[in-house]
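With one protein chain withheld, the remaining protein chains of the complex are depicted in position.
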Amino acid sequence: MTAMDSLTPVLLTPVVTALLLLLVPGNLRVVLRAVAIVGSALTAWTAIGLFSRFHPGEAGLQFESMVPWVTVGPMKLAYHVGADGLNIGLILVTGLVGLAAVLVSWNIERHVKLFYVLLMLMISGAMGAFASLDLVLFYFFNELALVPTFIMIGVWGRGEDRNWAAFKITLYLTLGALTALVGLVALYVAAGADSLDVTVLQRHLAAHPLPVAAQVWIFPLVVFGFAVLVGLFPFHSWAPLGYAAAPTATAMMHAGILKKAGLYAILRVAVPLMPEGASRWLPLVAVLAIGNLLHCAWVALRQKDMNLLIGNSSLAHMGFAFLGIASLTVIGVTGTVLLMVAHALLAALSFALSGYLETQTGTLDMTRMGGLLRRMPFYGTALVMGFMAGCGLPGFANFAGEATILFGAWKALPLLVVIAAWSGLVIGAVAMLRALRAVLQGPERPEFARVADTGYWRRLPFVVLLAAMVLFGVAPGLLTTRIEPAARVVVAAHRASSPAAPAGSEAPAPAASAHSPGTPAQSRH
Amino acid sequence: MEHAAAAAAAAQHAVESGSKVQDLAWAILVLPLVMAFGTAVFTPRDRMLSAAMNIGGVVVAFLLSFTLFCVFGGQSVDATPFHWLPVAGLDARIGLHLDALSTLMLLVVTGVASLVMIYSTGYMHDDRSYSRFFSTLSLFVFSMLGIVLADNLLMLFVFWELVGVSSYLLIGFWYEKPSAGDASKKAFLTNRIGDFGFMLGILVVWSLAGTLDIAALKEKLVANPALLGPWAGLAGLLIFMGAMGKSAQFPLHVWLPDAMEGPTPVSALIHAATMVAAGVYMLCRVFFLYTAAPGWPAVLGVLDVVSAASIITCIGGFTALFAAVIAVQQDDIKRILAYSTLSQLGLMVMAVGLGAKTGDASASMYHLVTHAGFKAMLFLGAGSVIHACHHEQDIWKMGGLRTRMPRTFWTFLIGTAALAGLPPLSGFYSKDEILAVALEANPIFFGVGVLVTVLTTFYMSRLLLVAFLGKPRGEGADHAHESPSSMTVPLLVLAIPSVMVAWLPIGGFLAHHFQPGHAAHGGDILFGPFNHNPIAAFFGLGAAIFGFSLAYSLYGNGPAADPLSPRLGLLAQAMRHRFYIDDIYDGLVVPLHNLLSQVADTIDRWLIAGLAVRGLAGVVEIAGRALRLVQTGSIQTYAFLLTASVLLIVLLALK
Partner (left out) sequence: MIPGLHHYLIVSALLFSLGLLGVVARRNLFVVYMGLELMLNAANLALVAFSRFHNNLNGQVMVFFIITVAAAEVAVGLALLVALYRKRQTADVEDLTTLKL
């Protein structure tokens, strides 16, 4: 392990950028913007480097670094970060989405400095949440990313509802996070280990498993607490409203990245550490996921505002993610992580697109638009690609994730798979195609005669996100070979504790079996 | 270099291991995609270069396909696969499989696509989105070639979807026309409903057989015909749903006629040789699923008397008849051809279902190949007419085009005769095979086939007589003149296979694929049909002649309006309105989903966001207002409260 192979640079770069931004006078907007772009580009580049140096097909942590910090009473706290299949993809997309979010923020005019500082804090918070292996650290970083969200909605938000939206999103997310915190503390107390480090807990609980009675009440606290952060039905109504009110970059970061922190925590902590709790409670999660898959998809169908449409349909996609977790199969969990990565890119792209549209037309009411493809060929193409990815078109990473989940969940939860397939293939497509029909197709409207297509530099964020989506859609193996060993670990505890688990679609192949006989070249750095 | 990157793997493998000739298939598949991408990114403004690149790509693909066809013939080989989605237990590959079916389809698809593209240089000459047109066409060809070459079900599904989206882009090519936008949306969504079933079918098969690979699946089913057990019927039907979407079988047929909103070359490509053929092709690919032991889960016990194959036969037969009846009263030249396509596809699907009994679907595949040729010619001919008549599509405003557009007329005539099934044109031989299979398997469907032939000849003759003969009835037709050679040459080239097929042993070639042991009968040579199954041949020929005489008696004298409509009365109304199927969907299915979404939205707004969330917020707020009274703002009150509380706690603690 060289010094390069550590997650610390990727965590520090946005923080350092934020500090540098503080040194720049607030009226030098160009300089502020340049610093932010360079900082986030460096972060993205570092994340890409980490992703490509990650050894696929290996279980266990890579790039691990651990610095003991303090001991509070019986509890040891440490700066402990590391990557495995569950988070390496998320770290990569955090870098990419962060860069895109900075790039689309060219139209911020008030308090520019504060805006970029908060955005950089969000990026580092998200990175930290994904990278940390100590749950205290995870919680700290997650909050570090959430607090700027609230401030940004309040200060740079859109629409008349923005105070109510900021208020609502704050309440929901805080309550969700607090519930999860109570669960985590209870887990710590019940486990009797000497720290909240995931690896320590894992070892400790493998030797002394939690009593079933404890798992049964701690698991729901953790899972439903984090599920609120993801927007599990019926705790979802903050999301579309919040995103409609949030400034573009915030919506991109939150819907794309921070939402995934909840899912990530469920996969990292709740499912592997409390297998009994998982087998008791995940059926309920699966039932609630129907709410996401059908209810939110239908709600999306009715939206006239593009942001509300994107918000609701992204909730429907989260139903897929919950379905994959609830299946408790290696294929299902792999699919969930794949979808998390894919959806991060898609959600960010969608909000970036709607944000750009609003700068041009001054509205997001789709019933008032039409024929915009003529004036905006590049933008229109990007919108078609984004929305097609949103209704599960192969070639984009989202399809790979959704299909993997369907395959993984089929044996355990066939009925849900039918519903998910209907939601993803049909309802989602109706919503997306209606939107495309309303916005791009049809005769041109005279009132939008002056809208302009994206200039060359403003295409960059769209190109970055689309390229990543296509790359992982054409070669999802790049992700699955990294994810699968970790997914195996997540599911393994469950298997061991309940042999009659409704899984079994997997061949008993060894974890590290190389799937690609060609074992081809990988971009080097 | 030690990391596994699947993408690079395939590309590199395809290039490096040149020792395997079949890896050329990768080039066939990827070439159109590269051209589409290159056009979209690099030459969106250079019309000439865009056209040249895309035509070149497809023509080279055709030449490569021809090479592969010559090298392998009907041999079954696999190109080096690319591990697309490697997860243990679900090793989804992108693998290319070459055999009689796929090599033949490669030829058909790339051949027709090349001609359509060349034709488009003339037809789309004045369009301002010329480059976009070619790049989308190439994308479409890429998707279709993926279906043709797929060696496993998931890959089939992947390209199935890609065909769906590229057809969406092509049908909605003139996106500023509201009707085109609606039609593209409708096509995609209707297909998606079929895909939903297809996906579930794949899941059922995968979970029972443990493999997605078609060849491996076939082996397993041969070794153990009861592998799918009670799910065999359902799996077959679900997969058939996919074919229903793409091949536009009742009740998912509604998208195809509307899809005529796309430019005519698109109609020729999508609705003759490629997209609609995909469904039938896929059924032939997984044909062994329908010949395996039938079975139904207990819930569907009522279906025990039938097999999936017989349901497919019924749907196909019904679609064939139903669409042929509608075509009789259509006035739009492209819509007549569209319903004719529907009807012919119905025949092919019916033939697949009937073939399940004998284990031979070659009749269906044969008809698919011949139909691709003459239907593409007919569509391109119609395009030539429309182009000449200044985008007039109503046949009652045409007339007398025979003398004004001789080349178009003669090729159209050949196409019509082939479609009607007159020897020695291709349609006769392939339709005869279907009739022969039907006669052997089930006389009812033989009757359906004959009736469809009568109707087909009738409406095609009507089209020909009204549009090309008689006197011009409209401005456009009066001033029409022959289209440029970029458009007529492809027509002439397409006429060749229609005439030549009789001398080529395609039927035997295909029969050998389905039944390797079965000696191919020499029925393809000119008078073969009359020898080995005279009843079918004579009935087919008789039906065509009868249909033509009927049409001639009505339309031969050049009437100004359709003399049939008043005679049929209400029935004609129903036929014009496509038996109100679209209206039923618009009136029932669409409002139902809208209602559901409205209910969901209301729940979201009022129950969850309103009652639950605002309710909770309200309770908290009321509590807050009550507690606020305690907050006087005076420090001294706080200090007093503090002291009092401490005293209270001390007292309680001492107690």
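Letters A and B mark the chains as written, and numbering starts fresh at 1 in each.
The definition used in the following text is that contacts are C-beta pairs under 8 Å (C-beta built on N, C-alpha and C of every residue); 3 or more make two chains touch, one makes a residue touch a chain.
What you see is a predicted model; the values in this text were computed from it and never measured.
Visitor: Going by the stated contact criterion, tell me the shown chains that border the hidden chain.
Guide: Within the full complex, the chain left out of view touches B.
Visitor: Of the listed residues B:Q573, B:T632 or B:S645, which contacts the missing chain in the full complex?
Guide: In the full complex, the listed residue that touches the missing chain is B:T632.
Visitor: Going by the touch rule given at the top, which residues of chain B touch the chain that is not shown?
Guide: Answer for chain B: residues 628, 631-636, 639-640, 643 touch the chain left out.
In the analysis below, only the chains that are shown with their structure count from here on.
Visitor: Contact residues on chain B for chain A in the complex?
Guide: Checking each residue of chain B against chain A gives 1-10, 12-13, 40, 44, 83-92, 154, 157-159, 161-162, 165, 168-169, 172, 175-176, 178, 180-182, 184-185, 188-189, 192-193, 195-196, 199-200, 203, 206-207, 593-594, 596-601, 603-604, 608-609, 612-613, 617.
Visitor: List the residues on chain A that touch chain B in their complex, please.
Guide: Within the complex, chain A touches chain B at residues 52, 55-57, 168, 171, 234, 236-237, 241, 294-296, 298-299, 301-302, 330-331, 334-335, 371, 373-374, 377, 381, 384, 388, 391-395, 399-400, 403-404, 406-408, 410-411, 417-418, 421-422, 425-427, 429-430, 433-434, 436-437, 440-444, 471, 474-478, 480-481, 484, 505-507, 509, 513-516, 518-524.
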